[in-house]
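The structure under discussion is supplied below as structure tokens; questions concerning it will follow.
A protein chain is absent from this complex, but the other protein chains hold their places.
Chains here go by letter, A and B, matching the order in which they are written, and residues are numbered from 1 within each.
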Amino acid sequence: MLHYVIKRLGTMVLTLAFISVIVFVVIQLPPGDIVTSTLERMEASGMQASDEYVQNLRARYNLDKPLYLQYLNWIFNFVQGDLGYSYIYSKPVNELVWERLGYTLLITISAVIFTWVVAVPFGIYSAVRQYSIGDYFVTVVALVGLATPNFLLALLVMFFAWEWFGISIGGLYSMEFRDQSFSIPKLFDLLSRLWIPGSVVGMGGTAVTMRILRANLLDELNKPYVVTARAKGVKPIKLIFKYPLRIAINPFISTLGLLLPTLISGEAIVSMVLNLPTTGRMLLQALLAQDMYLAGSFLMLLAILTVVGMLISDLVLAWSDPRIRYE
Amino acid sequence: MMTDNILEIRNLGVRFQTDTGVTNALNDVNFDVPRGKVTAIVGESGSGKSVTANCIMRLLQPPGKIVSGSIQFNPSRTEPFDIVAIRDRDPRIYELHGGLISMVFQEPMTALSPVHRVGNQVSEAILCHRDVSKEGAMAEARDMLRRVGIPNIDTRIEMYPFEFSGGMRQRVVIAMALVCNPEVLICDEPTTALDVTIQAEILTLIKDLQAELSNSIIFITHDIGIVAQIADYVVVMYQGRVLEIGTVRQVLKDPLHPYTKGLLAAIPGNVPKNVRLSTIATAVGDADITTPFPLKSVGDGRLVSLP
Partner (left out) sequence: MSEVVLEQPPKAIPLETPEELNLLTPRQLAWRRFKRHRLALISGVILVIMYLVAGFAEFFAPYVTTSRNVSAINAPPMDVRFFEHDGTFHIRPFVYGYDLHINEHTWAREYTENPEKIYPLRFFARGETYELWNLFEGDIHLFIAENEEGEGYIHFLGTDQLGRDVFSRVIYGGRISLSIGMLGIGLTLFLGVLFGGFAGYLGGWVDRIVQRMIEVLQSLPTLPLWMALTAALPAHWSSLRIYFGVTIILSLFGWTALARQVRGRFLALRNEDFVIAARLIGSGQNRIIFKHMMPSFLSHTITTATLAVPGVILGETALSFLGIGIRPPIVSWGVLMEQAQNYQVISMTPWILYPGLFVVIAVMAFNVLGDGLRDAADPYNMGGQ
């Protein structure tokens, strides 16, 4: 097991290194940089920048160095916890991202929980009662859920909550808690509202997961070992839970890894619609304003979140499936 | 009153209905399984041997369906009943499974769950049928595993099936089947997937255990050699029908049905050295083996499907 963990950690570091290059290239892509856009603004307001000023500015953002040095500089500082300076907010990136990232994590986790809580029972149901009315119903709902863009779902939920119940579900806290400092009731308020973005973000993933579980379970249900277990007298409910489900759940755990990029993507857009203080909106602003450090940090941190999540799902998988652990 | 047949199968018919058509897997199958003896079912692939076994175990899966007949079961421990007639949710089915009748499957590689430890899987069979503690069940499982010849029980019992060889796995499956001391043990080609030396070991094991526990065995195979070694009675099946029933001696020495004759002629070692081995088809020749004549008695307790 230890051997496996080490191997897996190694590939994770390698993957992250690759990703950091991609992220760096992506944020370098737009023509121009902070300095040129600063100069443009100065010129627009009628100021002339001296050459010396430009040089200083370029040096300050390391823009006078070759690209690979810029990259190394960026990633070196990043690893040490210095995420750079946000130009649009005039603040260190460190002061901006962590709280938002925390909320993103919170919503993603609630989306995962929603996904599992809904997908597991319905997946089992529609496998065991294959071709029943209930199976069809679940299938159709899953198809619609899969085809509905996250943001549309968010808009609809918001719209109907307003029309039918007269409640505004935007934001993470209810009105009365918004300006309060942190307290236990405020925490409960947060938790009670979290399931809305959680379920909206998790909808598509739930549909996928449910269908995967159903297919896996159907595959397993007629395997010889299930028949053997039946032949030795195991009762139906226990039979399904102890044997096929136990094995069908393994590929299912690994789909969590595949799910995470989707969930984090979904979270970015849903939080914009629902007006949640997470990464989405600020990332968009940073991208549009070419605020390189801020955008780069967000992209990199979201990627780390995904990759670490996948690592966890792999380790859980190894823990649950002896065949992998013993490899 | 107890008869000396533990199972009496009468007019059993099974049909598979799929997209591509209807298959009559069993037509009017009739035979008895004598108590405390080994009854072999022989027949080529697709003749309906496994389907018959699944009917006895009530394990037939859709699209398969029993369309006629009865399977009278006369256990010594409980009241006799007709296995075909009881409902799906009848508690007797769970008693039947593993308690009264057990089954050993062809593929030891896939018959065990890959993610549960061996000890767990064997002791579960006990827990399903008797009210004992987990530790008690585990102790009994350990006992049974020792009897089927698993070495180093203490470490083995904690291992997963994929760490076992094929022969060892089959021993585990046999232990699992016998641990509740069922009255009938059905072995569906238990040695086909194993290599020859292991085959012999497993056969000896089954024979020894049968002598010890004196349960009734239905042994399914297409290997006449194995039949000669292990069986007391033989049922010859072909295309979902029973062609011939008799003791091993009767059937192997003096086959009455042309198909049985063909089957025996196609066995290496049964013919003189320089004579070419025939296929079943050439040995059967022009004889009509497809018309479903009803079984008729020809004395000495022998039955054969001939006009």
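By our rule, contacts are C-beta pairs under 8 Å (C-beta built on N, C-alpha and C of every residue); 3 or more make two chains touch, one makes a residue touch a chain.
Note that the structure is predicted; figures quoted are calculated from it, not measured.
Peer 1: Any idea which of A:128, A:299 or A:318 touches the chain not displayed?
Peer 2: Counting the whole complex, the residue in contact with the absent chain is A:299.
Peer 1: Of the residues A:248, A:273 or A:315, I need the one that contacts the missing chain.
Peer 2: From the options A:248, A:273 or A:315, the contact with the absent chain belongs to A:273.
Peer 1: Taking the entire complex into account, which one of A:36, A:77, A:94 or A:139 touches the absent chain?
Peer 2: Final answer for the missing-chain contact: A:139.
Peer 1: In the whole complex, what residues of chain A lie against the chain that is missing from view?
Peer 2: Residues 11, 14-15, 18-19, 22, 26-27, 29-31, 130-131, 139, 142-144, 146-152, 155-156, 158-159, 162-163, 168, 170, 207-208, 211-212, 214-215, 222, 257-258, 260-262, 264-266, 268-269, 272-273, 279, 283-284, 287-288, 295, 298-299, 302-303, 306-307, 310 of chain A touch the chain absent from view.
One rule holds for everything that comes next: only the chains that are shown with their structure count from here on.
Peer 1: Within their complex, state which residues of chain A touch chain B.
Peer 2: Residue list for chain A touching chain B: 222-225, 227-235, 242-243, 246-247, 250, 320-323, 326.
Peer 1: Which part of chain B faces chain A closely enough to touch in the complex?
Peer 2: That would be residues 57, 59, 61, 94-99, 102-103, 105, 107, 110-116, 121, 124-125, 128-129, 160, 162-163, 173, 176-177, 180 of chain B.
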